[in-house]
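A single protein chain has been removed from this complex, and every other one stays in its place.
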C-alpha cells in the first residue's frame, strides 16, 4: 500500500516535493498546507491537491479570495503516514512537536539544525541509515551536492582531504528582497558550516569548506580540491565514474554550456518541470587530475537538488526499497531524470 | 492537409516555434535547421525533430559529436510550404533570397526591418492583413505587447494618444556576454523605434515611445499612459475588458506577484514549457483610470510572447481559420494558454 | 558669525552633509552623531569632527574599539543653532521632539513625511519659503530632481502637464541586504507618491508620476514628458536653458556617456568627493521637443543630489543670503560644482 504523504509548506521546496510525490508509484499525496493565499495556493488547487491551512494562517483569508481549504494542518496529519516539512528555516523545529503529537513520521529540510531529526540523510551517501527512523533530515542543497560527490569518490578511491570553496547564489529567483545587488560577500566564518554538515552524513570525511555569496539567483558553484591517498589516474577516469552515477550530469565542451545560465537554459529545454536540474552538474573540461589531486567545478541548483533525496528518504524510512540503488532508480525514473550516461 | 513547416534557426525563438508547431492540429513540423552543434541541437534530435544544417554550418561538425543531420537547409526547404525564419537579427534579410529561390513562403521575426516582408503582423491587431501573403513579419516582443494592448483598447474605445515608457531587459537569461551589470542605459533616440514599429500594424494609432535598458534578464515592463477621446469609465472596466481577452493575464493583489520575478515563478509553476509566459501580464492594482487617461503597467516575456503570433501568422497566410478569434482559440488551446478569464 | 551646525546621523546623507558644511564660509560644523561604531565613525574622527552618540547608542561601545566620543546628542544640541537630521526614514519624526526641546532649528530629509516640518524645500523652486522657519524638510532625491527641472521649466514657459516615469535604483551601493537581484518591480500605486511630493514645493504644477524599481545601485533615471501651453521651440532651446542653470549637467554625444555607469565614472574622475554627482544629469541627444511636448531623460544620483539643497536650506532659514541665486552660488562654489556651462 502506498505511503500517505503530507507536505507542510508550499514554497520553493514544498511545491516541488508535492509534484515529486505524486509521480511516485509507492506514495500518495494526501494534501499540502500553506499559511497564506497566493498564486501558489491556487496552483496547488489547480493541480488537484487538497489544500490545508498551516501556521498562523486563517482559513477565512483563503475563502475570501475563492480558494477552498480542506481544514487545518492538524487534520491533514491525521490522514498521513509521514509529513515532509517544507517550512522556512528554523520553523521546522517548532513544527516537530506538532508532528510528534500527531504520531506521524517527519522529513525535515537542511535549513534545520541536525538535532531536529534522528538522522541526517543523502541517498548516495547513507541511504541505509534512515531505515525505520521516525524523523529524518535531508541536508541542504550545498551539503547534498558535496555529499553526493564525496559518496562516489570515497567509495571508489581513498580521499585524504577535501577542500571546497562554495560560491553561493544570494537569493532564489523570486526572493526579491535579498541582495547584494553588486558585490561579493565572504562568509567570515572559516571554515563555513557546510563541511561540518557533510560530516553529519559522512562522519569520516576530512573536509574543509569556505564560502562567498555572489549576486546571482540561478545556482551555486563549488570549486573542489580533493587530495587522494589513492585516486583516479586521470580526469577521464573521474569523469567516467561520475557519468556512470545517477544524479550527476556532465556536460561536454561541444555543448556550449559556459556557466550556470546555460545550465538553466538546458534545464528549461529539457522540461522536467519548473526548469529544475536535480543533478550535480559538471563540465568535462572543468575536471583536472594532477598526481594525487583532483580539482573540479560542480554547479548545484539550490531549488531542486534535494527533491529526489526527500523522496528517497521517505522510501528508506518505510523500507520501501531493498537498497539505495533501487530507490534511486525508482525515484529518478518517476522524475524523468535520465540516469547514468 | 496540414501545412508543412520548417524552422530555420534553433535558438530562443526557433526552439519555441518548433515546439508550438508540433502541438497544432493543422501544421506539421518537417525539420529544424541549426548552424552549429550544441546542447540545443541534441535536444532537437531528442525531441524527434529532423535536424538540418544552415548558414555557414558544416555537417561534419555535427557528425563529429554524434549528432545526425538530415541535410542542408536547401533540402529542408524543398519539403515544406512555409519556413519560419528564426535567425539572429538582420540575418533573416539575407535568408529571404534563399526562401524565395526555393519557392516557399516565409515568416520573419521582428528583429528584421519591416521591408523584409509584405506585411507586418499581430494576431489581435491585423490578422486579416496576412491572408494569402507569401512573406509575413511577426513584430518584436515589445511591439507585440504594445500592439495587443492597443488592438483591444482601440477596438472598444477611442484613443487619442498613447505614450509608453519601455523598461527593457538587457539580455536573455543565457546571453552571458551582454550588460550592463549595474546601471541604467537610456535609449538616446526619442522617440524610440517601438512606436513606429507599432504603426506598421496599427497605422492610425498616435503612439510615442521612449526606452531605457536595465540589468535584468526576465521580462520587459511597459509603463503606458493612454489618453482617450472616449474611454473606460474606471480601472475596473479596463481590467475587465482585458481579462475577457485572450493573451492577457491580469494578476490580483492577493496573488502576491510583486514584479517580474514572481511572474516568472508563476510561469515556472504553471508549466507550459520553458517557464514561458506568452500573455501580456498586468496587475489589477497596476491599472488606473483618471478622467480620460488610463495608466497601466504590463510585463512582456521577451522569449515567448511572439510564439503564438507566429502560429497565427502561418494560419492567416494559408487561410486555415475563418478569422482571428478562431485562429487564436486553436493556437491557445494547443499551447495550453488558459484563455480569457 | 557662522551658523553652528550639528549633523544627527552619519550614514549616506549625514557624512555628505558634514563634509559640505565644513566647506561653507558661513557655517561651522560643531559635531556629528552616530548610533554605533563603524568604519564611518572612525572616519568622522579622522576628518576632525567631534563625534557624539545618538539614539539607542552606547558610548561604551565606541570606547571599546578606541573611538573617542564627546558626549550624547543632547549635549551636541546645546552648542548649535541648527541640526541636520540624517537619521533613517521615519526616525527623524521621532527626533523632532528632541530638537524642539533643545530649542534648535532643524532640517529634515525627504524620507520623513511633509508634516515633520513647517515647510518643504528645494533651492531652485521655493528658496524664499524657508526664510526664518524653524523646521524645514529638504525633499527626497527623486523629488529634488523633478522639482529642479520643474522650477526651471515653469519659470521660463507655461507647463500644462508633467508626466514622469521614475526608474528607481533598488539600493544604495553599500546596502547589501536589498534586492531584487534580477527583475523589475513596478510600484503598484498609480500615481506614485513622487508627484504629490513635488506639489509640497510647487503646489500649482500638474504632475503625475509612475515608478518601477530595477536592480542597480548607481542612479535613478527619470523619463519626463512635459506638455506646455507655451514652451521651448526646439530641443536646443531647452538644452540651452538648462545648461545656463546651476545644478544641471548636460552631456554631449561625443563625450561617450551611454548611461548611469559612465555618469558615475565621470563623477569619480571629476573628484568632488565620494564620486558624487550633485547635479541633475541630462544627455543632449536625450532631449526632444515636438510641438508643445518635450521629452527628456534625467539621471539623479540618490546619494548626493540633496546635499547642496540642505546647505541652501540652512542659509535660507538663517537669512544668510539675499536670494536663491546668491545662496546657490556660494554653496556650489564651496562644493566645487562648476556652475552653469
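Each chain gets a letter, A, B and C, in the order it is written, and its residues are counted from 1.
Everything below uses one rule, namely that a residue touches a chain if its C-beta (ideal position, glycine included) is under 8 Å from a C-beta of that chain, and two chains touch if they have at least 3 such contacts.
Only a predicted model underlies this, so the values are computations on that prediction, with no experimental measurement involved.
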Selected residue (touches chain absent from view) among C:264, C:277, C:324 or C:337: C:264
Candidate in contact with the missing chain, chosen from B:145, B:215 or B:231: B:215
Candidates A:19, A:218, A:239 or A:328 - the one touching the absent chain: A:218
Where the unshown chain meets subunit B, residue by residue: 170-171, 173, 175-183, 185, 215-217
Touch list for subunit A against the chain that is not drawn: 163, 165, 167, 169, 180, 182-186, 188-191, 208, 210, 212-219, 221, 223, 225, 253, 258-261, 264, 283, 285-288, 290, 295-297, 299
Residues belonging to subunit C that touch the chain removed from view: 15, 36-40, 42-43, 64-65, 173-176, 181-182, 217, 251-252, 254-259, 261-262, 264-266, 268-271, 273-275
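To be clear about the criterion, only the chains that are shown with their structure count from here on.
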Top chain pair, ranked by how many C-beta pairs fall in contact: B-C
Averaged-CA centre spacing for the pair subunit C and subunit B, given as whole angstrom: 42
Touching two or more other chains - residue numbers and ranges from subunit A: 173, 175-176, 181-182, 217
